[in-house]
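The block underneath contains the structure these notes are about, expressed in structure tokens.
Of the protein chains in this complex, one is absent; all others appear in place.
As written, the chain order gives the labels A, B and C, with residue 1 at the start of each chain.
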Amino acid sequence: MKKRLPVSVIIAATVLGVIIFIAIIGNVFTPYGVTEQNLLARLKPPAFLGGPEEYPLGTDRIGRDMVARLVAGLRMSLLVALAGTAIGAIFGTTIGFIAAHFRGAVEEILMMIVDFQASLPFILIALTLLAFFGNSMTLFIILMGLFGWETYARLARGVVLSAAAQPYAKAVVALGARPIRLYTKHILPNVASALIVQLTLTFPQIILLETSLSFLGLGIQSPNTSLGQILGSGRDYLSTAWWISVFPGMLIFIITLSMSILGDTLRDRLDPMLKQRNT
Amino acid sequence: MTEPLLAIRNLSVGLPAGSDRPFAVEDLSLTLEKGEILCVVGETGSGKSLSAFATMGLLPTNLPKPTGEVVFEGRNLLALPPSERRKLAGSRLAMIFQEPAAVLNPVYRIGEQVGETFQLHTGLSKAEIREKVTALFREVRLPNPEEILRAYPHQLSGGQCQRVMIATALALEPAILIADEPTTALDVTTQAQILRLMLDLRENRDTGILFITHDFGVVAEIADRVAVMRHGRLVEIGPAEQVLNHPQADYTRELLAAVPKLDPHASREGLGEPVLEARGIRKIFRGQGFLGKKRVVNAVDQVDVTLRRGETLGLVGESGSGKSTLAQCVIRLIDPDDGAITIAGGNFGGLKGNALREARRRVQIVFQDPYTALDPRQSVGDAIAEGPVIHGKKKSEAMTTARNLLAAVGLEPSAADRFPHEFSGGQRQRICIARALALEPQLLIADESVSALDVSVQAQILDLLADMQKRHQFGMLFITHDLRVASRICDRIAVMRQGKIVEEGEPARLFVDPQQDYTKELLAAVPGRDWQHVARAENG
Amino acid sequence: MITRRDFGKYSAGAGALTLAAGAKPLYAQDRPTLTIAVDNLWANINTINGISTSTRRFFPNIYSLLVEQDYINDPNGVQLKPGLATEWSRDGKVWTIKLREGVKFHDGTTMTAEDVAFTLGPERLWGDEPFEPRGKTFTEGFVRVEAVDDLTVEIETDKVDPYIPGKLTGYIGFVVPKAAYLEMGVDAFGQMPIGTGPYKVTKFDSGEVLEIEAFDEYWDGPPPAAKVIWKIVPEFAARMAGVVSGEFDFMYNIPTDQMSQLESYDNVTVAYALAGNYPAVGFNCLPDPEDNPLVDVRLRKALVQSVDMDAIVTALFGELTYHPEVPFNWTEYGPFYDPDMPNPLPYDPEAAKALIAETDYDGEELDWHITRQFYPNYEAAAEIMVEMWREVGLNVKANVLDNFQLVYERPWHMQNFSNSTAFIPGDPYRPLWLDWGPASGRAREDSRTRTWEPTPEYLAAGEKFLNAVEFEERKEAYLELSAAWQEVTPCMYLWKSVYNWAHRADVTWVPRPDGEMRMFGEYLTLPA
Partner (left out) sequence: MLRFWSIKVLRTVLTLWFVVTFTFVVLRTSGDPMMALLSPDALPDEIEQFRRQWGLDQPLFVQYLRYVGQMFTGNFGESLRTHQPVIEIILDRLPATLLLGLLSFALAAIIGIPAGVVAAVRRGGAVDRLLMALAVFGFAVPNFFLGICLILLFSLMLQVLPSSGTGTFWHLIMPVLTLGTATAGTLARFTRSAMLEQLEKPYMRAAMAKGVPAWKRIYLHAFPNAAIPIVTVIGLNLGQLIAGSIVVETVFAWPGIGRLLVSAVSSRDLAVVQGLVLVIAFTMVMANLIVDLVYGLLDPRIRGGAR
């Protein structure tokens, strides 16, 4: 039943691959450092719009090379999103597994905490904590990790409950397996696809969350930079130096679009429930 | 009568590129007359359902357009524009489906759904429609038509849903009714009633019925003519009597031979010591009813079971009778509320934690659906070896056992490296059996283990189980809703109803001289029971 | 130069109009509503508790000052002119202030010497538990404020203070009504205050809007607008769009880079003023944290010398403003200002490297706390400065924080602040002594903002400065004081602040270096 991958997916995967590649080694291609400034070349337009040749995508308000900024911002955004997604997914999934295994009071309490988190828009929590506790990279990453964990917990609990009711899980129990074996060797691999689909949703959401926080001044802090921070810092210059915010905006869009195309395809391909039905 | 009611000529339905064969239906020609029941039989993948869909114009949109002709009332349906075709659908041609509950739209009341056909094809007023629908419900013998009109699908049983569907199909007195496995999901007694309804329809309304099924019992019960399909092609077509009793094609012969006979025999001699003793097993499910009313279901109600080495005990009953719950209690996948279980002389019911896990090697289970019973991400060898590994065997030794077992269940030892999705349903069930036997259990529970399989495969699996039992001498608790199957393999049969065992005995006695009305009812409902010329006493 | 005569229509003949106040002016109906887009307001509008750049913009529209700086006739504002006080004279340590007659508060009561004495008195500003405790800073040396008759107030100080009239041009000079203030309490008063200004507050929501309406009994004649709305519009794009499309009559805080764009619209005029204010980088000179490398003055001087401040200011502001080379040698101090004063710490990265080499500094991270978007261009400058420091081997980390509370939360090595020069017009008292002296937040031991310990030399020079009554004596002390301060270099002044505005091209409006947006009098002319 192997179908050929649609062109859109191949393009999306390629684009993502290129983006990740650029994020990893992109700075090799730029002669300038991220923070390297040229006060004589502030707000220069991209080369293709008549700007100086040495700045292909122009410069920002203090004369830093946009290419260097974008590469560094891209790397930071991807890293933060990756770390956040990973932490949230692992934490949430674990909680979901625990709730599904123990049921009863444990499940009730855990699900109440999930409800609590879900009852507050995350940006509200992030905004408050970052403002009140001060912005540090550690707190920021932890916060991004807290983002979406409740989705994973709910999802994991749901899929685990349904997976555990599957005959193959019962068969494994009947063989005399310990719960830990059942969960790690059988259920986790089978629910992983549902979780991976969720990953493709969370990942761009974290990039966007960071962008919103940057707008409120609570995102990644200088001298580090992120796509959201570049985008936010260029907003006063939209009518005169649009390239500062439009380029990172385009990157965010491309990442989100590619991720969602991949996620949709993964959902169709990997969802164990769908798969069972199709065979 | 010169023109048949429906003539399918050279119908071919293609499959999308990359499928295992180019055509789902290939060059199919057959006719259906007025007042005739034509049964189309075939195993999974024979193309019988797609032929029906092509006739109704219901083919999935990802399939190419069918070729050939489907002539009805002088017009080729395949060439009609969609709007014309839609006018015929539901009015002149009607169809009923396999899963009656899923075929009704869950958010609308039954009355609205049945009435929709009238709204679409007639100009009747609401009151008139209501009148008509009520009359239809009476005709299909639905109890309390008024109440059912207001009910939602989830409030009806499967049999009731199918009657509603039939009522919908009959609404505008169609010339043709296409029935796609309409009784497969139903209990045997319900099935008998629906089949009765089909026969009445043919009598009273002269409807031409295209009846699709895989069950030769059903065919024997109702068919005027039979068409046998295989791999999208017509193998044989002819009057029922001829096809069933004097089949021309080898394939038909094979299929018929595989149908288990209702052939009650006495229990075997030389059975060993008791391997399972269950006393007073009880399981109650508590649900939350409307407005806090508690719903209590006695799923298993004070049941005693004993089973000896080498013996097979059949547990038969309709859905909801508690037979699966009982089996799951015995194997401790569900904890019974009450009762004692002893397996192979050792306590099993009261064990906990590690002791329970250790004791699990004594009892294993084979489930109904071989597609979900194997972890799709685990290789077959690993799956079979897993039990021994859990119980302390070395991985390499366990793999050797697994390969040997694969050979024993009739598969290549090299299958160990492959994954479940590479196997057919029957092969998977063999793998499940191998997995269960890898632990050399004293008790094997087969929970509807052959119900989902095609009849030819079913026969093979039953033979395999019998063979394995002979070799390993395990006791087997065989759960099934199919009396034919039970009669073929069981030494003793216990009939369950509403959580209780109502009657128990050797098949020879039970089938010939049932004591309980319920047992009689069940036996009477077995479709086509006379066809195989079973010698049995008439019991009035 | 606009002369007073041009404004006769609104502001001349104050007395006559005040007498005629009972009759509604004919043009009352025709007066427009002005809308001003601002980036923020302040939590309260008390004259002292509410001190901030954003409140100063509108204060004079609500309150009147006892003494005015005449920016119309003197761009430096050194020249004083009567406000609510008409005359003032000193006899030793006692100043006698004569008040204007018939000045009405917004609640209809008439201002008396009691109100002024309360405004400046211990109960409100400098007693044990004053209503607005920050007043202590501005009333240093006050020992007695007393109403001697209905229109006369006496202020007595502990030593001779020739600068009292100048001090009354600051926040403490805004007069509040005693009775209403006491009745409402300081907090309620701060939400709906009463003054003697040309407009009375009708709505105040600190997160949203301030609405003030014409007060036609204003002592200097009815104001030109029926209503002035100060509306918070946080995004620059929205403020800009609003001014260009005519929704707003005024806006302020334009990113310097965008001024030319705004100017390109025919219907918009961009105005700016060099403010009496200097943003700075404060250095923490104290061993708190204990391992603070900045206790070494050589490192502080290296920080100063390694920054090409002129290049930064030119890049960020163009020709708008400049970097003052020598601290406190500022143009607004008229006779104190010396354009030829040599710069002891010029931009010289090599010298800076040499200084660093002399110290124990070994690349430790220096934490620089910066308040978010508080001083225009500060963050951009910081990013540039961090790079320049990196080049000489100084490892500074700019830490942008939400508010001053976080900025002052230790540990930190550097932080942002600004020093205002406005207190005594034409005299460096405030930045040099008030802001750094032993009673200031930067030196007081119990202060959170403490960054240095004044040296004996500084204290001695300060003593001399405070006691100087004559100019020459005071200037000499000023030079000594400044030198003593520079020995320590507890901060680095960056540039003279620029306040900027955009407004409808058809109004004529005079900006002030103190940021005040006077919507009345000689400062504003609306089209006929």
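Keep this in mind: a contact is a pair of C-beta atoms (placed from the backbone, for glycine too) under 8 Å apart; a residue touches a chain by one contact, two chains touch by 3 or more.
Please read all numbers here as calculations on a predicted model, not as lab measurements.
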Partners of the unshown chain among those that are drawn: A, B, C
Option from B:A94, B:L307, B:L333 or B:L437 whose C-beta touches the chain left out: B:A94
Among B:E116, B:D338, B:E506 or B:E521, residue touching the chain not depicted: B:E116
Touching the absent chain when the full complex is considered, from C:E247, C:E263 or C:E364: C:E247
Touch criterion as defined above, residue of C:I232, C:A311 or C:L526 at the omitted chain: C:I232
Hidden partner chain, residues of subunit A it touches: 8, 112-113, 115-116, 118-124, 127-129, 131-133, 204, 208, 211-212, 215-216, 228, 231-232, 235, 238-239, 245, 249, 252-253, 255-257, 260, 264, 267
Subunit C residues touching the omitted chain (full complex): 37, 40, 43-44, 51, 129, 133-134, 136-137, 187-188, 191, 205-209, 231-235, 237-242, 244-245, 247, 372, 402-409, 440-441, 444, 446-449
Contacts of subunit B with the absent chain, listed as residue ranges: 53, 56-58, 86-91, 94-95, 97, 99, 102-108, 116-117, 120-121, 152, 154-155, 165, 168, 287-292
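Note that only the chains that are shown with their structure count from here on.
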Inter-centroid spacing, subunit C versus subunit A (mean Cα positions, whole Å): 46
Euclidean distance of C-alpha centroids - subunit B vs subunit C, Å: 88
Distance from the mean Cα position of subunit B to that of subunit A, given in whole angstrom: 46
Multi-partner residues of subunit A (at least 2 other chains): none
Overlap residues in subunit B, where contacts from two or more other chains coincide: none
List of subunit C residues in touch with subunit A within their complex: 235-237, 240, 255, 257-258, 261, 311-312, 314-316, 372-373, 379-380, 382-384, 386-387, 390, 397-402, 406, 409
Complex interface listing, subunit B residues touching subunit A: 18, 331, 333, 356-361, 363-365, 367-369, 371-378, 386-387, 390-391, 421, 432, 435-436, 439
Residue numbers on subunit A that touch subunit C, as the complex places them: 35-37, 39-40, 42-43, 61-63, 131, 134-135, 217-218, 221-223, 235-241
